[in-house]
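Only one protein chain is missing from this complex, and each of the others stays in its spot.
== subunit A ==
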Amino acid sequence: MSSTSRELRNRLWLLVALVLAATVALLVSYEGVHKGAVSLGSSSAAGVRDVDTAREALVSAQQNAVTDAASDRAGTSGFSTKIAVATLSLTRAASENVTGLTGQQHIHTLQGLITSYTDSVNYAGQVPEGSLEHAFHMAAADSILGTTDAKKAEASDSTVMGRLKALQQEQLKVVRRQETFGWLLRVAWSLTVLLVVLLLAALAETHWYLRDRFGSRWNRQLLASGVLLLGGSAVLGVFTWQTHTGLFHARRALDRRHGSSHTISHAGATVARRMADTGFRAAAAGWIVAGGVILMVLTVWALVPRMNEYRLKASR
């Protein structure tokens, strides 16, 4: 076998290997960012908001219970509606399953505590305000609910508010993990950039080699490979940047979301806006595989005819 034929064959294998490695690296890196984004957009953010809604509903329920008590109406429809909202929100939070089995257990416990809290308020409603029985039942309700001041609630205590805080802290940990561009992703992206640059360089070098050896000015297949690689990588880079920026702002909105139903819905709207096109961008992972296949076909198409041509020349 002549040295030219050997060189062509070596270049072909090198390019195929680089295309393969770059495709896999790009796929893993891209998925690493977008998988977290999809989870955050589809379940984690909703789970955090559901817990917020439950907390806000319970704060309102407690306010209702106190004002109703003043007029001997404890446990009336306003209170019941708020309790229903809290319970439904927790059921939704359970279905979002942000923190796994542990979170599900926390939610079961919370639902049990809310039942006990509701019972106490209802008992208080059955006796006159100002009576000793009323004072006892409201004290019992307070001890189950805990402080309604979110800042004072201790995640370590066993009250409803403490447990809601603990549950949400766990959820926010998951959100941060989904948002964080951790060291593993940094390594993956560094490797990806390195492989893409190496592939571009190898394509350019092969192009020059073919021009020198075979006298053709442009190899259209290699040129198309280069353009596809450069353009595709740029688009995926922009998509990743957009997703990561969206994740950052969504996480910030979730971190800030305390208080009234207005701020909760505002946070929800911010997250929805920031994560709006995440699904479309995440679906681009499929393009990476298609792009890799096209690159490989173009590379083979660029080199194999030359190898055949050279083999024919050699056999004559």
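We adopt the following convention: a contact is a pair of C-beta atoms (placed from the backbone, for glycine too) under 8 Å apart; a residue touches a chain by one contact, two chains touch by 3 or more; residues count from 1.
We adopt the following convention: contacts and distances are computed from a predicted model.
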Absent chain [UniProt protein name; select from "NADH-quinone oxidoreductase subunit D", "Fumarate reductase subunit C", "Carbohydrate ABC transporter substrate-binding protein, CUT1 family" or "histidine kinase"]: "Carbohydrate ABC transporter substrate-binding protein, CUT1 family"
Touching residue (missing chain; options A:Gln111, A:Thr147, A:Thr180 or A:Gln242): A:Gln111
Touch with the omitted chain, as defined above, among A:Ser143, A:Ser190, A:Ser216 or A:Thr245: A:Ser143
Selected from A:Asn10, A:Ser42, A:Ser95 or A:Ser131 as touching the chain missing from the view: A:Ser131
Positions on subunit A contacted by the hidden chain, ascending: 101-102, 105-106, 108-109, 111-113, 115-116, 120, 123, 131-133, 135-136, 139-140, 143-144, 156-159
